[in-house]
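Here is the structure we will look at.
For this depiction, one protein chain was excluded, whereas all remaining protein chains were kept in their positions.
Chain IDs A and B follow the sequence of writing; residue 1 opens each chain.
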Amino acid sequence: MRRLIGLMLPLFLALGLTLACAGASAQNYPSRPIRLVVPYPPGGPLDIMARAIGQKLTEAWSQPVVVDNRAGAGGNIGADLVAKSPADGYTLLMGAVATHAINPTLYGKLPYDPVKDFTPVALVAQVPNILVVNPSVPAKSVKELIEFARARPGHLNFGSGSTGSTGHLAGELFKTMAGVQMVHIPYKGGAPAMADLLAGQVQLMFDNLANALPNVRAGRLRALAVTTLARSPAMPDLPTIAESGLPGFDLTTWFGLMVPAGTPPEIVLKLNQEIVRALNAKDMRERLDKMGTEPPANNTPEHFAAFIRTEAAKYAKVVKDSGAKVE
Amino acid sequence: MDFALFHNLSIGFGVALSLQNLMYCFIGVLLGTLIGVLPGIGPVATIAMLLPVTFNLSPISALIMLAGIYYGAQYGGSTTAILVNLPGESSSVITCLDGYQMARQGRAGPALAIAAMASFFAGTVATVVIALFAPPLAEVALKFGPAEYFSLMVLGLVGATVLAHGSLVKAIAMTILGLLLGLIGTDVNSGIARFSFGLSELSDGIGFVIVAMGVFGFAEIVSNLEQGASRDVFVNKVTGLMPTWKDLKSSSGAILRGTALGSMLGILPGGGALLSSFAAYTLEKKIGDTSMFGKGEIRGVAAPESANNAGAQTSFIPLLTLGIPSNPVMALMIGAMMIQGIAPGPQVMTERPELFWGMIASMWIGNLMLVILNLPLIGMWVKLLTVPYRLLYPSILLFCCVGVYSLSNQPFDVMLTALFGLIGYVFVKLECEPAPLILGFILGPLMEENLRRAMLLSRGDASVFFTKPISGVLLGIAILLLLITLAPAVRKTREVAFQE
Partner (left out) sequence: MQVRNGKDFWAGLMFTGFGLGFMLVAQNYPMGSAVRMGPAYFPTVLGGMLAVLGGMVFFRAFVSKFTYPLKVFLFRPLLLVGSIVVGGATYFAESQLKGVPMVQSALAGLSLFLFIGAFGPRSMFLILLGVVIFGYALKPLGLVLSTVVLIVISAMGGHDFRKKEIVILTIVLVIFGVFVFVKGLGLPFNLWPGE
């Protein structure tokens, strides 16, 4: 009897351990907690949405989705971390326009390859930026602003949340397309930039819609246009920059979920389906609506991958034209 | 105006005193105290983890709970600062200086009690300040542009040199060393990672927790052990749990001054709370009998504690009135509000008055709860100090390591803390004060950022620091302070030189 137990016990232990380690099988994915890496500090819109989606996934699958903030180097640190993680579906990245479209050109050398190292899963949100000015600037439209700026080269300051952010690049693109000279003032985050904009230290900013909206509605800032090609449903009366004299101007801040390249397609598909379902839930739609956007249409992994490719090409040109560079 | 205030406060208390919100307030402050006591794990991480929980709560309940965590952590951070020389929050660094010395002399009880009482008083006053003056104060905060911030920080740093009780030259040197260490990381204006030696872990700089744990915590443990088994770290004879009447009398002025300073400096986004505790301590050192400062002066606990709690409360003002976060915790609160569909900004006060006033009312209730919670705990904390040091210090080490590791789950951080422990030990042996280093460390990058930004905005005109009124005044005070401090030192060197 003892000999039997002595034989069976290690066998059972081995079996149990093997079963525990075999969690990567797509059949029972997910079978353990999932790590969602957010390459920015906690509290920003990307982080909030990541937590919201994480919560929805947790509810759907009864496995905790834990958000791991890995900020730094414009998002590169977090992205690099996931790029080098095992492709078993248990490490996700909330990638953004910065990590996958801007940084490849902005930073001379990236520790990861945004195309080869990742498999896109689903786009989460595409948020427009709006051009807001301090009321001290007498321009009431984009055209007036351009005239004002042309008459005073080098006088206007525009703020942004960081060098290489969409706010910064929008300003640079504006300068190039409108032929005006403005000075870029970088800040550590959108909040201090907004503070100085309200105070009048900087005169304009291309801030994301959700952040700027409250102060616009309170009359402390004047909104001139949105940076997307199409008008935003949250502010349908606001013209786009493209229709205000700079045709073709199109910049959004977007972010979406990605996994390391080589993740089994069944897992990618499962993630995509659940995320799309989460995004279309009533409360999520409300949140996205408050951010000035709606759940992306036709949200498949392939569509997202194609989107990233076009964005990367677009930003490669914008960054190069602006001359912005980070060592 | 009075009637409107009364009306608003009644809305606020009506909301805050609901059973549900009282419960959330309590949970918040309790949790906040707990994480404040555990070194390393701070309110940012906790609030971030709890955000999903708040999705299902009503907006006001969510905000009440999160706010409770924030200022609860201030109370808890002071506790560890006094007990084991570990600043839980950056603003508790100053409390370490005299609070820990009091604990070593067996006066941990009075120190903790005064800290709690000072914090409660300051919290009450600050709540009133917010209720009455939030919008105008927010406007004042907006008047602080880069030039003004830079001058304020220069003033703060000059004040830091006054903090040290030893050599002035070494204090200035430590401040500059702190400034330099703070510059490690990514430069805002150019995006280049400085002094990172190619290590991605350093590309965003060294966290405050790491430096504080190492230089204050580990170094203290090591130098205690070096003294040998003969000396007791903590005097075992505890001379009473409550402050004496003498203590209370001498602290009352300190509390008032600290509250005033904290309320004013807290509204400035970025570093307001820390600067206010430094400023309060510096001010106290210039008033009255200063012989005991650094050796267990109770005013050295009362002033910074009231300042940092007042600052913590008033740092909500930019958030509630303009929708601008003053620190990472506020940024998370904005996130929580946005998840609830509330866009933080100027109209929150008018469109959702129950939110604004409910929060203010619950802040005061939270402070009350914290005092009631913390005062009885003092007995327990004091008992904890009677544990033999040989058992206490491994526990402290464990909490520090877990706290540091929890920052970003990287072993590198723990190793870096050990390195700073070594550096801190060297500082102790060479009689170099760590407090100016910490202030320089935190203010350094902010100072540089503002200096460069001011120069960018003025297109290279350096006179802007003196021509802008607020900036000019602040710089003037700084220069004055420097001269006052240097004058005796110059005289002394002359004497020494003549003696040779």
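As a working rule, a residue touches a chain if its C-beta (ideal position, glycine included) is under 8 Å from a C-beta of that chain, and two chains touch if they have at least 3 such contacts.
Please read these numbers as outputs of a predicted model, since none were measured by experiment.
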Candidates B:27, B:128, B:173 or B:241 - the one touching the absent chain:
B:173
So which of B:256, B:402 or B:477 would be touching the chain we can't see?
B:402
Tell me which of B:5, B:132, B:462 or B:480 is the one touching the absent chain.
B:462
Which of B:58, B:189, B:290 or B:485 touches the missing chain? It is B:189
Residues from chain B at the interface with the omitted partner, ascending
35, 38, 41, 46, 49, 167, 169-170, 172-173, 176-177, 179-180, 183, 187, 189-190, 192, 194-195, 218, 221-222, 225-226, 228-229, 388, 390-391, 393-395, 397-398, 400-402, 404-406, 409, 411-415, 417-419, 421-422, 425-426, 429-432, 448, 451-452, 455-456, 459-460, 462, 496-497, 500
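We adopt the following convention: only the chains that are shown with their structure count from here on.
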Centre distance in Å when chain A and chain B are each reduced to the mean of their C-alpha atoms
32
In the complex, chain B touches chain A at residues 44-45, 47-48, 51-52, 55, 141-146, 186, 188-193, 200, 203-204, 269-270, 318, 322-325, 328, 331-332, 334-335, 338-339, 341, 343-348, 408-409, 449, 453, 456-457, 459
Sort out for me which residues of chain A touch chain B in the complex.
41-45, 47-48, 51-52, 54-55, 58, 67-74, 77, 80, 106, 111, 154, 157, 162-164, 183, 185-189, 191-192, 194-196, 198-199, 201-202, 210, 213-215, 217-218, 220, 283, 286-287, 290-291, 326-327
